[in-house]
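What you see is part of a larger complex, with each chain still in position.
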Amino acid sequence: MDLGVCYYPEHWPEERWAVDAAQMRDTGLTRVRIGEFAWSRIEPEPGRFDWDWLDRAVETLHAAGLGIIMGTPTATPPKWLVDRMPDLVALDREGKPRGFGSRRHYCFSHEGYREEAARITRAVAERYGNHPGVVSWQTDNEYGCHDTVQSFSPAARDAFRKWLEKRYGSIDALSEAWGNVFWSMEYRSFDEIELPNLTVTEANPAHWLAFRRFSSDQVVSFNRAQVDILRECSPGRDITHNAMGFYTGYDHHDLAADLDVLGWDSYPLGFLEMFRFTEEEKRDYARQGHPDIAAFHHDLYRGCAKGGRWSVLEQQPGPVNWARHNPAPLPGMVRLWTLEAFAHGAELVSYFRWRQFPKAQEQMHAGLLRTDGEPAPALGEAREAAKDLAQIGSGGEAHKQAAIIFSYDAEWMTQIQPQGEGRSALWAAFATYSALRRLGLDVDILPPSADLEGYSLVVVPCLPIVPEKLARSLESFEGQIVIGPRTGSRTVDFAIPDNLPPGPLETLAGGRITLSESLSPRISIEGDDWTAGGWLDHYEGSATPEFVAADGTTCCWVNANVRLLAVWPEGSLLDEVILRAARDAGLPQEPLAKGKRHRRRGQTLFEFDYLKGTVNWRETAR
Amino acid sequence: MDLGVCYYPEHWPEERWAVDAAQMRDTGLTRVRIGEFAWSRIEPEPGRFDWDWLDRAVETLHAAGLGIIMGTPTATPPKWLVDRMPDLVALDREGKPRGFGSRRHYCFSHEGYREEAARITRAVAERYGNHPGVVSWQTDNEYGCHDTVQSFSPAARDAFRKWLEKRYGSIDALSEAWGNVFWSMEYRSFDEIELPNLTVTEANPAHWLAFRRFSSDQVVSFNRAQVDILRECSPGRDITHNAMGFYTGYDHHDLAADLDVLGWDSYPLGFLEMFRFTEEEKRDYARQGHPDIAAFHHDLYRGCAKGGRWSVLEQQPGPVNWARHNPAPLPGMVRLWTLEAFAHGAELVSYFRWRQFPKAQEQMHAGLLRTDGEPAPALGEAREAAKDLAQIGSGGEAHKQAAIIFSYDAEWMTQIQPQGEGRSALWAAFATYSALRRLGLDVDILPPSADLEGYSLVVVPCLPIVPEKLARSLESFEGQIVIGPRTGSRTVDFAIPDNLPPGPLETLAGGRITLSESLSPRISIEGDDWTAGGWLDHYEGSATPEFVAADGTTCCWVNANVRLLAVWPEGSLLDEVILRAARDAGLPQEPLAKGKRHRRRGQTLFEFDYLKGTVNWRETAR
């Protein structure tokens, strides 16, 4: 695994570049990521390119022995371009333009901007595509950041209509598939279809799901256009992109299919603060992040990536600027995060950023160096991690133990139609992942199309659309299976299946869900030593009750090797069900103390202590 | 009382219609409500009508012996109509168009849409007006649902100006009535008047009140246009409309004046979750709804309806799709709700809907049948209720015991000018109703114009505008009277009366309110065994203190047969005041256990147990 760092030579005096590069190497870094926001310096005026500075920066970094990850600057079209094409900006859900002045202001469906993005990508790729210092490419930056995948612009509307026509063929087919007879929403032509925002009450969930798919496809095709140019102009280099945390705006499986390596940006403290963790977790792990945040994404994105190649393109090195509160990591955490990425199989961990920039939006975002160029606390930890990695060596293969099935459309559907507030497929997956991890298990997070061969336990926490192939695959799976609520509850066009949920899993389930309730957090279903709630599926079939509450409610059913969870995957019942399934699967469980986590690579067992910020590794027999 | 069901033949294969109709009859249903959202099927293209399918549906249902309630489809103008008249859509308070893609997207003031609504109404009425199977008509659907009464469109602005000119005659009269000298808001002509949204800080409350009245009048006149056509084309049939729960967007007394029967849509579980009940109530009654939700609306709408004829046009049969959380009703509740409607004098309870539709917005809304056409739990309860009703017979007259005076402008005014957060006339009425009901009393909710003859106790919880006639009526009333805060505190144009509050009730009150405070929930006024708060009226006059707090604050005054509540009608003091007034009125009180409620028709006493979901009835001497 390489260590690297994000660097913006355009922010610093040229005389500093060589100093910085030497210090990077001295720290143990071998990769440097540059160029991603530099459009206004590369092309300061329409058609006038200024390559000199970037040529020199590339040479300097290359000369120091750093491998360059070059970014395309398309996340920040400069003002002159916006002024030439004012309608390239996205419109938000309220119909307001999202103006220039920060970043990611473009609409993925704007044809003119697509041409400009291709033009600048080709210009950069032609300039540096065959440079020996350039080892890989990053397209754009954080697609979707600041909620930018969906645009409600005329350009998006027109593209959506074409996309729908291609998907459904005839307008009657679409009206039928969506059930538009309901509320007289039938269309006579694709030109009558609007975007689903600004309706009086909620639009048809099928309408929203189509728009989510379309919006995701627009990101994928936007990215693919850059990939095609880069492959043409820079053969032999890897192409990557940096995904984000707890973010599902586009289908990462689809995007990753066009990439060599899928990267992601790991900010455990910011994510802890901004996402749905409990007050207790936010307090206890304020300087560490919840112990499953980074690992969950490592395993998720490894499962998305073609050939399982993935990396951390941005690693938090200190306080950030964008969370509600921004504490510093506990000493040791930067090293711990780095080694945890290694333990999960990363090819690269790249710290963000080399040196804190004293101006503009991210002036309070720490780097490895302070604004004055002196070392920040993370620099020493990065150096230490580099030594650790040298000592550990290349690392063995991951173990196949438990797998979670997750799809992006699952999360879109639970967002579109939560039915009960906050019931999310993504967070069901996270809760399941955490329950498995707290047993000390290694977990893979797989798409519905994955091969289940070799796993002992498969959990499907919440997957409304179950492809037929997955249904057959589960039927023939001989390990233990846990199926969560809403799984198999919808057709591909967001309809309840004719045979009721779980639709294609009826055979596996030995029955049907005849009624589903969502329950507020006020309602707690009490078992012997567990509680459950959030949802309740009423089951009819041949399965037998396993966990039955004091009031007679069956919260989990068993049908041969399959457990059907009737309540929401969370809380102590989830722990019980996962524990029992793991036992039945013959998996070794080691319930871990608070804050402790394990991960194996080959013979090496890594032991992380999130409360203390420490990590150890040792060889094991297994 | 009839039982019925809402049915959408256009959602199902034609071969299923006769099967459904037979099963409806077999269940004990005699009414079927159809047609309300079918515009795109009736007129698939401008001017091209397709009656065949609806003719056959009507015949099939009629042949099965079901009486048809036919709806006009004006709540869902199809896309082709919106495209022809893009400005028919309403604008929201922020000025944004409320687009096509769900329902109720029209502006009540748009002349072009009014013509279209009349055209389609006439078309349907001419087609089926004299059909023997059609027993009544429903206009549109749920006027105001999704906050659609107020539109801030140019069409609304122009109509508002005309409405104001008609009401005030001269612009100087309006400026004077509204006190527009304040902040230089005086106008020189009606054409200068804007809608009251998007002002820098709050607009003149008189401006808002006028706009609320205007908006309500637009609904009433929109509805009347349909009523006129239906009376012309379908003589002898009742005309109804379905009102909603806890909804005050238009004046239901005014709307009901044009109808034969006022219907409403009863969803106790959704209302519990979405409205201002306590956490404890939301927990304890999650599967039942608060015991006064349905009854309050039964009694409110009976008081609105011409001749007291009312019905439940939609009755919740299982989980719905639109509340924050959507649990299933406790077994027995569908039957209980049905019998409670009967106990309060409903002509009809119509379940919504016959069969759950697996697509579009309401796919998670339960029906009497599941999506697969098999019986859902509610079907059996409907059948049981039908048998109960047959056993009970036709039912006797209601008893006159206690009356609550409520007007829609009261709620508008407390919304426009709450003075203390959340102080609402509607919820003051609900709290009062609940206090009376918990004493086992039968309650009527009456408009200010009502005849008070025969009642023993009249409560006016919060009525800012007191018509002179009501003042005189109360002065001559010999039973007990309770007057709540803000009553009589405003003129018809939202000014404080010259003689101070309670204005026209000064004689009745024996004095005046010289100062009013609103109190936050942090401030609790403590009495012997009661607490009070929320508001405090300072009274000067000849009444004597009745409830005096430890700190000397008088919370309730007595003047002969009149009690003046100085604090907000809520909590334990309200219970004490209501109890004492009921005793003084000679009413039999039976303080009921938690979750229990009573209602009498003639000699029959109905006993409801909301905790258990059971209902019993027995003959009584009284």
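A and B label the chains in the order they appear, each numbered from 1.
Just so we're on the same page, contacts are C-beta pairs under 8 Å (C-beta built on N, C-alpha and C of every residue); 3 or more make two chains touch, one makes a residue touch a chain.
Fair warning: this is a prediction, and the values are worked out from it, not measured in the lab.
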Copy number across the full structure, from 2 displayed chains: 3
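Please note the rule applied: only the chains that are shown with their structure count from here on.
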Computed distance of Cα centres, chain B from chain A, in Å: 47
Of all residues in chain A, those that touch chain B in their complex: 94-95, 178-188, 192, 194, 196-207, 417, 419-421, 493-500, 514-520, 522-523, 536, 538
Residues of chain B that touch chain A when the two form their complex: 8, 10-11, 37-41, 44-45, 73, 76-80, 83, 90, 96-105, 145-146, 148, 273, 279, 282-283, 286, 318-319, 321, 324-328, 356-364, 366, 370-372, 374, 376-377
